[in-house]
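Only one protein chain is missing; all other protein chains are in place.
Take a look at subunit A:
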Amino acid sequence: MKPPPFDYHRPSSLGEALDVLAGTGEDGKVLAGGQSLIPLLNMRLAAPAHLVDINRLTDLAAVEEEPGGLRVGALARHSRVERSARAAEVQPLLGQALRLVAHPVIRNRGTVVGSLVHADPAAELPAVLALLGGSVRLARRGGTRDVPAAGFFTGPLESAAGPGELAVSAFFPALAPRSGTAFHEVARRHGDYALAGVAALVGLDDDLRVSVARVACVSVGPVPLVADVVGACGHRPPASADWAGAARAVQDRIEPETDIHATADYRRHLTGVLAERALRDAAREALHA
C-alpha cells in the first residue's frame, strides 16, 4: 500500500506546468487534491512515471461567476465550492451534489475539476456537469479548448483530456428562472460511492407547466447517462405531471450491470425510485424559484 516511484514536479506557474506536461506526454499525470489518484497509486492500480503537482498554482483556485454560469478553477476544493454562497445561488445542484461526495475531510482536499477528470461513472460531479451541459477547459502548451460535457466523458475513468493537457477549469451553467434541481442517491454506507444516484433538472414555462425535465444517472453505465424525460412526464403543471411514467422512461434507458454490491435489477429499481423522487423535488424547487 505504498505508491510506486515517480518523478515529482512542482511547477510554480501555469506555463511551467504546461511545459512539463508537454515534455512528459503520456507518462505525465496531474496531481491536484489526490483523493482519487493517491488511492490508485497506493493500491498500485496506476504507476505514472511523472507526477505534476499543481498545488502551487493558486490562481487556479478561483470560483467565479461568469455570464451564464459559474467557472470553477482546477484547484478549487470541494469544500470551498460547497460553502460558497455565490455558487449555491448560481447553481444549487453543485451544493446538492457536493454534500454526497465522500466525507467532509476528503472534500477539504479533493477538487471539483479533479473529480471530473477522474471520470468515475459512480461519482456525482460528472453527472452534474453532464446534466447541466457544462464544459471543461483544457490547456496545453500553445492552446486552450473547451470540451462540452457530452464529449468529455469517454468511458469509465476516461476523459477527453489528452497527454500534455491540463484541465484548468470547468464551467457549470447557471440555473434558469423557474427551474429547480435535486440529487438523490443510495449508498451502502454514508459517503460511499452510490449504488445508484439521480440528478434532476426541471424547468417550467410561463404558464408553470413542465417544459424541461432531464435526469443524469450515476453507477448505471460507463459514463453518466443523461435522459430527457419531458415527453414522458407531459407538458402539464408539476402536480399533474406523470413523474412515475418519467421514472419508467429512465429505467428503460439505463443498462446497469451486476457486481458484488448490487444486481442489475436492483440498480434499475433504485434508479427508478430515485428518479421519481429527484424529479418531484426539482419540480417543487422550480415552483418556488
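We adopt the following convention: contacts are C-beta pairs under 8 Å (C-beta built on N, C-alpha and C of every residue); 3 or more make two chains touch, one makes a residue touch a chain; residues count from 1.
Keep in mind that, in the parts below, contacts and distances are computed from a predicted model.
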Chain excluded from display, named as in UniProt, from "(2Fe-2S)-binding protein", "Tryptophan synthase alpha chain", "Anti-anti-sigma factor" or "Transmembrane protein": "(2Fe-2S)-binding protein"
Residue touching the undisplayed chain, where the options are A:Asn42, A:Thr58, A:Thr154 or A:Ser240: A:Asn42
Listed residues A:Asp53, A:Glu158 or A:Asp242, member touching the removed chain: A:Asp53
Absent chain, residues of subunit A that touch it: 1-8, 10, 31, 34-35, 38-39, 41-43, 51, 53, 55, 79, 102-106, 108-109, 190-191
